[in-house]
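Dropping the structure in here first, questions after.
With one protein chain removed, the remaining protein chains of the complex are shown where they sit.
Labels run A, B, C, D and E following the written order; every chain starts at residue 1.
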Amino acid sequence: MKTNSNKLTKKDLFRANWRWLWASQLSWNYEKMMAPGYFYTVLPFLKRWYKDEELVEMMQMQSQFFNVNAFDGNFIIGMDLAIEEKQGSKAKETIAGLKTGLMGPLAGVGDTIFGAIIPTICGSIGAYMGLRGNPFGAFLWIIVNLIVLFTRFGFLNLGYSQGAKLIDSASGKLNAITDSAILLGVTVVGALIPTVVNVKVPFVYRAGKVTLKMQTILNQIMPSLVPVLLVALVYWLLGKKHVTSTKMIWFVLILGIVLSYFHILSA
Amino acid sequence: MKTNSNKLTKKDLFRANWRWLWASQLSWNYEKMMAPGYFYTVLPFLKRWYKDEELVEMMQMQSQFFNVNAFDGNFIIGMDLAIEEKQGSKAKETIAGLKTGLMGPLAGVGDTIFGAIIPTICGSIGAYMGLRGNPFGAFLWIIVNLIVLFTRFGFLNLGYSQGAKLIDSASGKLNAITDSAILLGVTVVGALIPTVVNVKVPFVYRAGKVTLKMQTILNQIMPSLVPVLLVALVYWLLGKKHVTSTKMIWFVLILGIVLSYFHILSA
Amino acid sequence: MKTNSNKLTKKDLFRANWRWLWASQLSWNYEKMMAPGYFYTVLPFLKRWYKDEELVEMMQMQSQFFNVNAFDGNFIIGMDLAIEEKQGSKAKETIAGLKTGLMGPLAGVGDTIFGAIIPTICGSIGAYMGLRGNPFGAFLWIIVNLIVLFTRFGFLNLGYSQGAKLIDSASGKLNAITDSAILLGVTVVGALIPTVVNVKVPFVYRAGKVTLKMQTILNQIMPSLVPVLLVALVYWLLGKKHVTSTKMIWFVLILGIVLSYFHILSA
Amino acid sequence: MTIQWWQILLLTCLAFWAIIDQLTVSIVNNPLAIGMISGIIMGDITTGLAVGATLQLMVLGVSTYGGASMPDFITGAIVGKVYAVISGKGVQFAIGLAVPVGLLMVQLDVLARFANTIFQHRIDTFIKENKPNAAARNALWGTFTWGFSRAIPVFILLVVGNDVVKAILRIIPAWLTDGLKVSGHILPIVGIAILLRYLPTKRFISYLAIGFIAAAYLKMPMLGVALLGAALAYLHYTREVEKLNTKQNSSEKVTESEEYTNEEGEYEN
Amino acid sequence: MTIQWWQILLLTCLAFWAIIDQLTVSIVNNPLAIGMISGIIMGDITTGLAVGATLQLMVLGVSTYGGASMPDFITGAIVGKVYAVISGKGVQFAIGLAVPVGLLMVQLDVLARFANTIFQHRIDTFIKENKPNAAARNALWGTFTWGFSRAIPVFILLVVGNDVVKAILRIIPAWLTDGLKVSGHILPIVGIAILLRYLPTKRFISYLAIGFIAAAYLKMPMLGVALLGAALAYLHYTREVEKLNTKQNSSEKVTESEEYTNEEGEYEN
Partner (left out) sequence: MTIQWWQILLLTCLAFWAIIDQLTVSIVNNPLAIGMISGIIMGDITTGLAVGATLQLMVLGVSTYGGASMPDFITGAIVGKVYAVISGKGVQFAIGLAVPVGLLMVQLDVLARFANTIFQHRIDTFIKENKPNAAARNALWGTFTWGFSRAIPVFILLVVGNDVVKAILRIIPAWLTDGLKVSGHILPIVGIAILLRYLPTKRFISYLAIGFIAAAYLKMPMLGVALLGAALAYLHYTREVEKLNTKQNSSEKVTESEEYTNEEGEYEN
């Protein structure tokens, strides 16, 4: 169980920030995306708070599918740390739900600000100067980037204070909070499926003047039908004996190539 | 009450399938659409399970408004039989809700597959061959139709097993299931009103350059306002003394002709 | 508390109608729109039913933000009177919720009928006649207006009878009704924010061929983001000490001019 | 070339069967197949195929949804084919004939769907009187309304000739056919209203509104609404079951449940 | 032709009344009627009708929603009509004058709606001090802000002449009129925020979000949102009532309610 003796210090939060800065996307992969980065960031704290079985359980929870914008996503880590600090592994499900529920919107906001607005403004200024041989715009952008870098550290601390507030106001109601967090998470996953899994059925039936686009017909039945069916299939397979996630990843990898080869799916 | 001695056999299910195949649309009518077909299909089972008052009640329930695609709609009959077999007339409201809730989506899926996709493919192949005097395409389509015919029989059995599963998992919770089934049914009816009742107000006010389309203004107040008002009117009238459904059907029939005559409604 | 001795008479209802007819929009203002009119209309009844502290409280409730179409909005006053007559100040929150919940839809319906349909029809007939020097159309419109004027009086009475029905059927359940009324009201306010507060960010970033419309980017983050932030700001400020609504109105007034001056907001 | 009495008989039967086939087994449910069969009966399979194929291309993907009446080019194919052979004027002539016949059939289709409400009311009455078998018979009598709606006009056309179609179309006033179309569109209201009276609608009126909003305001297709409905139904189900459990708990094991409350926090899925 | 002092007086009163009429009884609430009446006052009803009718056509279906300010062609009609008669230059000249006047009125309309916030604050204060009658008076004083917002400019225009309009329009800087427009659009925020503080918003914050999502993301019109809100409110109501009943049952008739649980199944609506 949690040991109150080790309250998180400013240094601890900085350390989390630092680890996230470097690790968040380094082992980004198609299966669980930023899961390694998240895991790596919180690991020192897990080791401090938990032992043995409990540690394994918490590490497993912290290495589930995760994807967010790297710039503002540490907000979630801040909240996580605040909650775990107070509640320990009792909050396992709460964290799992919160992570899932918050990653979607923070990705959207972060990608818009840090992926679209800032690069477009700095890029166009810099490029027009650069074309005239003036390096000032390029330097300006680097300076902006340094300021942004500095700002990123704030999100985690913000998340930490919000998380602390949440958990304080909810003392004695962890069950209710956990349920609500999962509810939010599951709702977001429901929306994630049609958003993240972006495949089409390119098959077009043609005979004389008649063309029948398969994707159009599928949309009439249900939008994003193919992603839903694929998720259902994999979900179901994962419930079978002897099916590991490694096997599944190979299965889906080959499935993608095969279905693409026969023009059944296209990206 | 239900008599356990008469468990449904494969022959029973085949018989239901057979009756549905022939009767589903034969007495299709504007008032209750496929209600006669549904009633005819389940009648032998009703007679086996219920007597007197109970029989009348269940027959009445089974002859309410029903409309589905004839090819996949027997799925609902399968579920129905599985549930009634276990619960008898206690499940009256459950069945009423389920029928109403499932008919909409099964109509959509069935119409797309059996009404649009297959005929378009077979039809275009067949027509192009036919134009060159080659009857092969026409025969091919007949063969496809025979395969489809065969497949149709599967849906009822599938429904039967799903229904059995549902009712088993819910033993002792029939009230909750009934409520939920009705909830689903009522939701679908809410969507049925603007979908099935397709009338417009063609009235256009014109004075000089000014045109005022009545339907556009009505849409600003509420989409599908006219269907809603008509349903409300008929619902309200049906609650009056001496108003029978026969009177209502004549009323609506004449109403339609009159409103059309004065260009107040158009199809 | 309510005094049963003073049951509302027809004359009372007429008086309410009359006051609403004249006062509803006279002190219409940007801050609380028709609040003065509503307050003025119900004041005689408040004075009859309540004293001292209770009176102040009820007057405060009756002078909150309110906006509706003046022609059909008295329906709400009718409901209000029926409920207060039975329940007195216990119904304070119920009334607050109902007013807020019903004003939106009644505004929409009233504006369509009395603000769009009737003026368009009467106006086009009258104008075409007027252009040919024929005053008949103008007089016709005046007659229509007199009929409309007469009709307006009916809505309040209709509201009164509906309110009485509601409150009778719900005896002993006022808490539940109050909650539901507020729920409805809050839902409508949620929709009011993006509807009523209609401002855009006109800022467009340009560099060479690159244009970046600020409003488009903001919409990507969240539609109606600016109105939401502004409401949140004012809501938050109102919670501070020494912040009065008078100060807020000046603050927002100047804010609008300043933000417009710097092209940050436009109408 | 003239037509033989046995050909008229066969073609009339074919017209009868064609509509019943569509409503039941759906084996020759298309202009192409019916055109071919007419061709066989008339001894000229190639023209039959050509007429059927041409009409087929005109209705590709057109299908009857929710009981709407469509131009019936299947019946059109029979008549068109026959006249093409009799007159010897070829496929285009046949099409020119098949199309108005197909359009005429829309009116008769509407009529058949109307006529069947009579059987519906008889069913309702017989059920009330607990006469299941009588009711069952009425569920099948539609066979004749449907069948004759196609067989009779084909028979007349083959015996009396083409002019009769035009005459009939001239006699029926437009306001009546238009009016019947509107009536056909609003008649389901009666069935829906009866259903709403039958179900405990008042208790679930909120869900009626939600379904309506989804379809009318948000233009969600039926499967989407049903999915939403199922989600809400499952929520309701969980809540009801929870209530059941609470009730049982509260009576059986008051002390235990309280301990659980104090313990608070251990999550269980 | 010159204008008489009693004509000026009558026309000024007409301008005052025209706006009050719109806000209250709505009998002559349109350019057509006001144009006609100005015509009567000026002794030339035909031109009055023509001016009014032309302006009427320009505002057909334009109406003020949610307190937005529209070009006021009613006031425009008065001034336009008068100058048409005085100058003798006819209808087109009158229109050319009425339009800028109508546009100027937008600014004054905004100003009147601003000025009334003063009465609002006095109402709020008097209510707090429990002076209902004083508060009531302030609910009517808007009569003068509204009325004079139209009467004064019309009076000036008739006395001083047309050039003054152009001068005024030239003096008021664009940033101020633009700014006032923006302020007008965001001022309701204060009222809404006060309302939110007044209602127990926190408890129902979820519904605030749902209403917002429906309007902002799904573009549902207000009546649709209200319908959804009503559906959710009714759901809430049923649940609360159910809870009340359970509480009463659980105390009054514990044994019976348990029997019901065990019985399970008999449906009751």
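Note that a contact is a pair of C-beta atoms (placed from the backbone, for glycine too) under 8 Å apart; a residue touches a chain by one contact, two chains touch by 3 or more.
In this text the structure is predicted, and so the values were computed from the model without any measurement.
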Neighbouring shown chains of the undisplayed chain, as defined at the top: A, C, D, E
Sole contact to the chain not displayed, among A:Leu55, A:Leu158 or A:Met214: A:Leu55
Touch with the omitted chain, as defined above, among A:Ala16, A:Ile77, A:Ala164 or A:Ala181: A:Ala181
For subunit D, the residues touching the chain missing from this view: 218, 220-221, 224, 227-228, 230-232, 234-235, 238, 250, 254, 257-258, 261, 264, 269
Where the missing chain touches subunit C, by residue: 87, 90, 92-93, 172-175, 178, 208, 210, 212, 220-222
Absent chain, residues of subunit A that touch it: 21-33, 35-37, 39-40, 43, 46-47, 52, 55-56, 59-61, 63-65, 67, 70-71, 93, 96-97, 100-102, 104-105, 107-109, 111, 115-116, 119-120, 122-124, 126-131, 133-135, 137-138, 141-142, 145-146, 148-149, 173, 175-177, 179-199, 222-224, 227-228, 230-231, 234-235, 238-239, 245-246, 248-249, 252-261, 265-267
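Rule of thumb we're sticking to: only the chains that are shown with their structure count from here on.
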Starting at subunit A, fewest touch steps before arriving at subunit E: 2
Proportion of interface numbers common to subunit B and subunit C (over half same, under half different): different
Between the pairs A-D and D-E, the one where more C-beta pairs touch: D-E
Angle, in degrees to the nearest 5, of the Cα rotation that carries subunit A onto subunit B: 120
Subunit B-subunit D separation of Cα centroids, rounded to whole Å: 10
Two or more partner chains touched - positions in subunit C: 108-109, 116, 120, 124, 127-128
Shared-contact residues (touching 2 or more other chains) in subunit D: 57, 60-61, 200, 203, 205, 207, 209-210, 212-213, 217, 221, 223, 244
